[in-house]
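Here the complex is missing a single protein chain, while all its other protein chains stay put.
Note that the chains take the letters A, B and C in the order they are written out, and that residue 1 is the start of every chain.
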Amino acid sequence: MPAGIGILLAVGFCGLFTALAVLVGPKATNPDKLKPFECGSEPIGSPRGRYSVRFYQVAILFLVFDIEAAFMYPWTLLYNHLSHTLGPNGPMASVFGFAEMLLFVVILVVALAYVWRKKAIGWE
Amino acid sequence: MSQKVLDALTATHGAALARTGSAHGDDIAWVRRESLLEVARWLRDDPAMAFDAPVFCTCIDWLDWHPVGRPASEHWSEGKPRFTVCYQLRSVAHRHRVRLEIELPEEDPRLPSLAELWPAFNWQERETFDMYGVRFDGHPDLRRIYMYEEFVGYPLRKDYPKEKRQPLVRRDDLPENPPASTER
Amino acid sequence: MGVELTTTRVADAAAWAKLFKQSRIDKATNWGRKFSLFTYPFVTACCGMEFMSVAAPKYDIARFGAEFPRFSPRQSDLLMVVGTITEKQGPALKRIFDQMAEPKWVIAFGVCASTGGFYQNYSAMPGCDQVIPVDVYIPGCPPRPEQVLDALILLMERIQAGRGHSQLRTKRDKLAATAAEE
Partner (left out) sequence: MPDTRTLKQLVLGRKDVQDLSDNEQELPPELMTVNMGPSHPAMHGTVRIVLTVDGERVVRGDVQPGYLHRCFEKESEHATYTQVFPYTDRLNYVSPMINNVGWAMVGEKLLGLTGKLPRRTEYIRVIVSEMSRMTDHLTCVGASAMELGAFTPFRYLLKCREWLYELLEKVSGARLTHSYVRIGGVSKDLPSDFHADLTLALDRIEGVLVECEGLLNNNKIFYDRMSGIGVMTREHAIATGCVGPIARACGVDYDVRRDYPYSIYPELEFDVPLGTTGDCLDRYLVRLEEIKQSIRMLRQCLAQIPDGPVMADDHRVALPPKRDTYNTIESMIRHFKHIMDGVRVPPGEAYAFVEGGNGELGFFVVADGTGRPYKAYVRSPSFVHLSTAGDLIRDHLIADVVPIFGMINMIGGECDK
């Protein structure tokens, strides 16, 4: 339930402001406004030229390690809950939560080592 | 200051020099246009001269030049050369300076470029061409540097009026007389 | 509407602006716009040094909400033309003004941007209003930082009154559209 309200509020606010801007805001289009902004001079050549594949590599690798970090957020919230199991005489400390995340991180560290050795994230 | 520069210059390249002189502490050598490259190369490469530092390059337009208190012979008249291109050089090692001046007739303001000898003159010759219309033969890319390509004429010549504008773009709803509104 | 709609000249605009009172929404939006101006500093010459001093801690422009310079016309609504505009710079200035988001205002910072100052020659443009409509002119070469802050307050009053050039033009287009329907 609270998540639903959260999403509702987020979408509502964004929608409200964009709608206000579209309705109230004045509009004036002219040919120059649609051209890309190049510090005031006429844009030369097209931005869709072909450039080296290294950009794509770096972007993909960033995504991988970014999502890895993203997985850690919910884990931190539940960490307290995960580190206790019902043993015979009451709650007993367990390393289940920590071990799970450790395994997850180790796998990605191996990947990082491989990528680092292959200099895929280097820039030269 | 250093008269020895002029003496050495007249000793080795006497024929190439129209005349020499010094004014207000600067040594000036009027060089003929044909032998300018040779004199300049010698000035740069000769160990005794070692003029390795270029200072500036500009042009003087002598149109209707009437110095006050000077005999009429010095005034500018039709036949005299109208442009004088000045190259100022300086030696870092020996700390002496010389200025090469080349007189150019009005109808054919053209002289060999010194851009390969000293890279600094590359832009300064472009500026002199842009402002005075003096052509430098052998310059890598002689085009306007200050004014825009569509500009016609050479603005720093004495016969170019100061306020003759050649506008590139103007507002379409330009108010004839600016709004005389006093209220905030 | 007998009033001539084609011009945004302040004299005529003032006449018909009085006819149409601002709606409550307009007043509210103008109030919001007035206190959150994002400047595009179109800096070229010596006034740039004074523009730095205006943004510096002593004569702080942040007190008026106009402190954050945005170096892209898409995200700014106040174009500050700071310094001399030469003929070669004209097209660049016009293109940047056209590319700005719609409610936009222009301040001519310094006498060179207002009238060309003492550079009356073939290269310096006699004022940036040859190319773009200007809302507030600041005299001075360079103007003192206090003059700049005063000009900002002038502009705020003009925004609140809805008499900026772009505001008048939108009002005029709206009126022309309604007139066309009838």
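Methods note: a contact is a pair of C-beta atoms (placed from the backbone, for glycine too) under 8 Å apart; a residue touches a chain by one contact, two chains touch by 3 or more.
Since the structure is predicted, the reported quantities are computational estimates derived from the model, not experimental observations.
Although one chain is omitted from the display, it touches the following shown chains in the full assembly: A, B, C.
Within the whole complex, the absent chain has one touching residue among B:Arg33, B:Arg82, B:Arg99 or B:His139, and that is B:Arg99. Across the interface with the omitted chain, chain C contributes residues 41-46, 48-50, 52-53, 56-58, 69, 71, 83-84, 86, 88-89, 92-93, 96, 118-119, 121-124, 141-142, 144.
Interface residues of chain A with the unshown chain, by the touch rule above, are 38-45, 47, 49-55, 118-120. Mapped onto chain B, the interface with the missing chain covers residues 23-26, 52-56, 58, 60-61, 65-70, 86, 88, 92, 95, 99, 118-120, 122-124, 127, 131, 144-148, 155-156, 162.
Here is the rule we use: only the chains that are shown with their structure count from here on.
When each chain is reduced to the mean of its CA atoms, the one lying nearest the mean of all protein CA atoms is C. Distance from the chain B centre to the chain C centre is 42 Å, each centre being the mean of its Cα atoms. Along chain A, no residue makes contact with two or more other chains.
Multi-chain contact residues, meaning those touching two or more other chains, occur in chain C at positions 91, 94. Of all residues in chain B, only 146-148, 155, 160, 162-171, 173-175, 178-181, 183-184 touch chain C in the complex they form. Per the touch definition, chain C reaches chain B in the complex via residues 7-11, 14, 87-88, 90-91, 94, 120-123, 125, 129-133, 154, 157-158, 161. The part of chain C that touches chain A in the complex is made up of residues 25, 29, 72-74, 91-96, 98-99, 102-103, 166-167, 169-170, 173.
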